[in-house]
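Note that one protein chain is taken out, while the other chains of the complex remain in position.
Residue numbering begins at 1 within each chain, and the chains themselves are lettered A, B and C in the order written.
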Amino acid sequence: MATAAFIGLGNMGGPMAVNLIKAGFTVKVFDLVPEAMQTLADQGALVASTACGAASGVDVVVTMLPAGKHVRQLYMGANGQQGLIDVVAEGTLLIDCSTIDAQSARQVADAAAAKQLEFIDAPVSGGTAGAAAGTLTFICGGHERAFERAQPALTAMGSNIFHAGGPGAGQVAKICNNMLLSVLMVGTSEALQMGIDHGLDPSVLSDIMKVSSGGNWTLDKYNPCPGVMESVPSSNDYQGGFMVDLMVKDLGLSQEAALATNSSTPMGALARSLYVNHGRQGHGRRDFSSIFEQFKNKG
Amino acid sequence: MATAAFIGLGNMGGPMAVNLIKAGFTVKVFDLVPEAMQTLADQGALVASTACGAASGVDVVVTMLPAGKHVRQLYMGANGQQGLIDVVAEGTLLIDCSTIDAQSARQVADAAAAKQLEFIDAPVSGGTAGAAAGTLTFICGGHERAFERAQPALTAMGSNIFHAGGPGAGQVAKICNNMLLSVLMVGTSEALQMGIDHGLDPSVLSDIMKVSSGGNWTLDKYNPCPGVMESVPSSNDYQGGFMVDLMVKDLGLSQEAALATNSSTPMGALARSLYVNHGRQGHGRRDFSSIFEQFKNKG
Amino acid sequence: MATAAFIGLGNMGGPMAVNLIKAGFTVKVFDLVPEAMQTLADQGALVASTACGAASGVDVVVTMLPAGKHVRQLYMGANGQQGLIDVVAEGTLLIDCSTIDAQSARQVADAAAAKQLEFIDAPVSGGTAGAAAGTLTFICGGHERAFERAQPALTAMGSNIFHAGGPGAGQVAKICNNMLLSVLMVGTSEALQMGIDHGLDPSVLSDIMKVSSGGNWTLDKYNPCPGVMESVPSSNDYQGGFMVDLMVKDLGLSQEAALATNSSTPMGALARSLYVNHGRQGHGRRDFSSIFEQFKNKG
Partner (left out) sequence: MATAAFIGLGNMGGPMAVNLIKAGFTVKVFDLVPEAMQTLADQGALVASTACGAASGVDVVVTMLPAGKHVRQLYMGANGQQGLIDVVAEGTLLIDCSTIDAQSARQVADAAAAKQLEFIDAPVSGGTAGAAAGTLTFICGGHERAFERAQPALTAMGSNIFHAGGPGAGQVAKICNNMLLSVLMVGTSEALQMGIDHGLDPSVLSDIMKVSSGGNWTLDKYNPCPGVMESVPSSNDYQGGFMVDLMVKDLGLSQEAALATNSSTPMGALARSLYVNHGRQGHGRRDFSSIFEQFKNKG
């Protein structure tokens, strides 16, 4: 079986690494937090003392980090230190699962290519639950051959694997999707509240819209109005789910992407403003469907 | 079999009346345009010389008119003239299928109730194709008993019949849905264009988003980017479909509704502004998915 | 000297009527609140028992009411009751100082004209302080001759008298101005907060922008950031001034006006959404510059 390095063992990365082990990979891990490594060691991982140590001599490297600058530094090095692309064995496949700006992803892909290494950007969706269950969605950018080579590792961790295009395309597609998601969530929230203001039952209105031309993912899976659906954050005081702070991060990435290509995204930009204000009012750690509360009448 | 009056035989009303005839209703019709009545007479309708004449002595009255003021005048009279509610037989069921402001719908329902008549507002979606095929969606407001009594007529003309709530609720639900639809369309357009600006294939991006959390009706049925789907207006130079001018009308109704209850609809209001500008630039008679062109780079 | 009727003696109307008395008018007053009439009687006004009684036999009628429906009912009558235009003497000049929708103003002007009466819409700005000091601004709509005839009454109550155009133009101009004001206030607030977020002193930034191309009335007279200017609501916990609820009302009128002419006002519509949300969160009775707080970081 193949050997893999997994670097970045947070809420997402930890369970993803476990699934690689379960699928039969020999996994070397590294994280700045010793406890995170110990948890993986208990599951059978080998612990490395540095990221470069973990990545040396494996078939595939998987990384899961917070932001573009971390990814650039890890792969390309900084301040005279070597990066992963300087130390990995010839033919090592590099897979970054972080959600970062497309420009950073392309830079790393270019730097890897300069050393004859294949790199794909493979941001995920599905949250911590999907990471644990191995049902994540991967949206990949990179060349066809690298995408094919990544299948064993990705299918060990997820159930939907998309190929969005060349280097960086995975990040762009994920950002487009999440920007659109924020628009669906805000638009659905304001429509439901307007119905409520006119005396309609939000469950009835949701039922109508979800099979009509207003139908969208939030009505199907994630209704923002408390009491309409069971087992979603809105029916649990907006606990759990996908935090406002993370949506703000993704909307920031979407606006960076819009600036990079001089694109206009009026709805996405407005959603970002509303989510930033919501977060600044102290709701950053609540589920992103709590934007519904911005429309309620508490006066 | 029952007798019905049908008043307002335009692009929508005409084929709807035909379906009533096909379902076995004896139908008396009226329209200000003689040719429209002749078309129905050829299909077996009885022609009346006035709206009140059509409505006298039938079991059910169905109306399909452009705006709230026409509906109010027709049912309640104006300038000393009698309205339908003054002339119909006891027990006549009144069904208005126009898309109008909720306040007018409630006024007519109240005026009808004052004369012991049952009235439902039953705006439709599905367009002229649905009207011809008898597959319209009806979103109804009114009391339960009236809604039940309306089933034979409505099922003759449509395939999805929703009961949104009390008087006016049909209009509110339709307006909420169409406002949300406009948000989906604009949000999807800007996301697709941003992907294109970054070099992604819009078909691939659409495929990814439609099974992800950005999934929505426009990606399933009505992709705004030319060439992604066959047989939709975007692949036919935005001909046919649902005109920008009609979306502007519906978004006007949604903003009236928001004003009536002091509701806030930032996305819907922004969509209205973008659609008004689009229409004012000369695109009023193109399909509403042509808003996609506002984001393209023609510079 | 001339005789005048003043109907509507609230926070604005009361002191305006006093200024008419001080200018030498014989003033007959009416209000639904007896105490309001008693206050005016103490200042020398004659008290009438009905609005029509007050308006009978005077040279000029001045009205100050909450909304369009009150103005329409008062002037045109309702439910079989006579309106002012049915009872005033020939040649009576009618001046409505309420801030209402333009359509209502035009309806009343038309009804008055049908009885050979001259009517002007003359909404005011300047607040209760301006009403007391007799320094209000009047923005008038109506025919030139009526505007000229209104000068003695208007100059008794205000110091700036504008003629915006024909019937209804006063309301339109005021609504345009107040919509723009809301945009200035929100735009200035977000610019100041972004400067603060980057470590700038808001007083320094305000000083720079107010003499640069960002200069606007809010920076000159009404800085929304606490501590920048003395004697403005922002430096007094947003007490006093012009309430959020009143700005929401004016922004509602502006959106009604935009709907009436199929106009697009993206900034005004967005300002309305933000102000409605702000009011719904419980800030309706604070000064409208408190929208600044929506941008602060309380997280």
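Convention: a contact is a pair of C-beta atoms (placed from the backbone, for glycine too) under 8 Å apart; a residue touches a chain by one contact, two chains touch by 3 or more.
Just so you know, these numbers come straight off a predicted model, no measurement behind them.
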Contact list for the unshown chain, restricted to visible chains: A, B, C
Which of C:39, C:177 or C:223 contacts the chain that the document leaves out: C:177
Given A:63, A:178 or A:263, the one touching the chain that is not displayed: A:263
Candidate in contact with the missing chain, chosen from C:33, C:78, C:129 or C:204: C:204
Chain not shown, touching residues in chain A: 248, 252, 255-256, 259, 262-266, 269-270, 272-274, 276-277, 279-280
Residues of chain B (touch criterion as defined above) contacting the omitted chain: 270, 277, 279-282, 284, 294-299
Touch residues of chain C, complete complex, unshown partner: 102, 125, 137, 139, 160, 162-166, 168-169, 172-173, 176-181, 183-184, 186-188, 190-195, 197-201, 204-205, 207-209, 211-217, 220-222, 254, 257-258, 260-268, 270-271, 274, 294-295, 297
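In this section, only the chains that are shown with their structure count from here on.
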Farthest chain (mean CA position) relative to chain C: A
Copy pair chain A, chain B: interface residue numbering same or different (half cut): same
Centre distance in Å when chain A and chain C are each reduced to the mean of their C-alpha atoms: 51
Centre-to-centre distance between chain B and chain A (centres being mean Cα positions), rounded to whole Å: 40
Multi-chain contact sites of chain C, meaning residues that touch two or more partners: 270, 277, 279-280
